[in-house]
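Can you keep this structure in mind? I'll have questions shortly.
What you see is the complex with one protein chain gone and the rest in place.
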Amino acid sequence: MAQEDPTLRQRVRRSALFWLAVAAAFYFGFIALTLIRGSR
Amino acid sequence: MMIRARLASLALALAAACGPTAHAASGWHLLNMTPGVTEMSRTIYELHMLIFWVCVAIAVLVFGVMIYSLVKFRKSKGAVADVTLVHNTQVELVWTVIPVAILVAMAVPAARTLVAIEDTSKTELTIKVTGFQWGWEYDYLDDGVTYFSHLDHASNAARQLDSTIDPNTVDNYLLNVDHPLVVPVGTKVRLLITGADVIHSWWVPAFGVKKDAIPGFVNEAWFKVDTDKPGLYRGQCAELCGRDHGFMPIVVDVRTKADYETWVKAEAAAQKQAAAPADAAAPAAPSAP
Partner (left out) sequence: MADHALDAAHDHDSHDHKPHGWRRWVYATNHKDIGTMYLVFACTMFFIGGAMAMVIRLELFKPGMQFVDPQLFNSMTTMHALVMIFGAVMPAWTGLANWMIPMQVGAPDMALPRLNNFSFWILPFAFTLLLSSLFVPGGAPAGGWTMYPPLVLQNGASFPMLIFSIHMMGASSILGAINVVVTIMNMRAPGMTLLRMPLFVWTWLITAYLLIAVMPVLAGAVTMLLTDHFFGTTFFTAAGGGDPVMFQHIFWFFGHPEVYILILPAFGIVSEVIPTFSRKPLFGYEAMVYAVASIAFLSFIVWAHHMFTVGMPLAAQLFFMLSTMLIAIPTGVKVFNWTATMWKGSLSFEPPMLFALAFLFLFTIGGFSGLMLAIVPADYQYQDTYFVVAHFHYVLVPGAVFGIMAGVYYWLPKWTGHMYNVRLANWHFWLSTIFVNVLFFPQHFLGLAGMPRRIPDYAVQFTDWNMVSSIGAFGFGLSQLLFPLLIWQCVRSGAKVGNRAWEGAHGLEWELPSPPPYHSWTEAPSDALIARGASH
């Protein structure tokens, strides 16, 4: 089965972490954006 | 018990609505926007009708083709699928380009109207409007007249949860206030709109004006009522603002210029006197409309 393939495992892990990072960037990005706008 | 009584009254209301003796002012004919009493509200109405008819035309065409397909290409009528029909660049180009053309044709008059709406120059009278929970405060900046406007007592009594008053017997139920905003006809009136606590929205459909009242910010809007259209015009708060959002109507009393001048002078004098130290406690109230 496909999951036994270690390269697939690594690809799955990398892409999950990548998209999690994207989500975190949007979260903190928008808070930062509001802060910057407010302190102007 | 209570619930059953209420359900019974609902059933009665249903019977009344279905029967021939429905209440006097029937609402069945209320299907569309009304043109209103300002040049701008009529322009908006025409824009609304234009986009409406464009949509109707597209609908007739698209729904026509769909219905034709549903009738013509039924398996039960022996239709055989043409499985090679999966792509046609020409047709696809046509149904992309034609909508673009329609949209451009719509965008031009819409943009032109919007530019005119945003032009707040050459105003002749400025009134500050403050929305609060739950009513409006009107401040005639140049004349020293300020007062509050709330839902009138008759509506307020009838709208209580266990009131036994039939709303149909109340004059302009939920659309009446104690002290309406008074303005003259044929005058470009500028409103400076703000909020005292939460966001409200000042809306009078007949003027084509809706603008949010935001605490800490001042929004501008204007209207100019036709000289031959004095009268009472009604609206409501249009932004959810808490428990009594549904109970903060707006009434605008549009008077002839002479009547307005008389009113504003009397009002200013009365408020000046009321503000005098001797009777500072007396509330500022405008004369009855």
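Chains: A and B, in written order; residue numbering restarts at 1 for each.
In this text, a contact is a pair of C-beta atoms (placed from the backbone, for glycine too) under 8 Å apart; a residue touches a chain by one contact, two chains touch by 3 or more.
Model, not experiment: these values are computed from the prediction.
When you scan B:Thr187, B:Asn219 or B:Thr256 for touch with the missing chain, the hit is B:Asn219. Residue B:Cys237 is the one among B:Cys237, B:Val251 or B:Val264 that touches the chain not shown.
Residue-level contact of subunit A with the missing chain is found at 1-4, 8-9, 11-13, 15-17, 19-20, 22-31, 34-35, 37-38. Where subunit B meets the chain that is not shown, the touching residues are 3, 6, 9-10, 13-14, 17, 22-23, 25-28, 30-34, 43-44, 47-48, 51-52, 55, 58-59, 62-63, 65-66, 69-70, 73-76, 79-83, 85-88, 91-92, 95-96, 99-100, 103, 106-107, 110-111, 113-115, 117-118, 158-161, 163, 165-168, 172-175, 197-199, 201, 203, 205, 208-212, 214-217, 219-220, 235-247.
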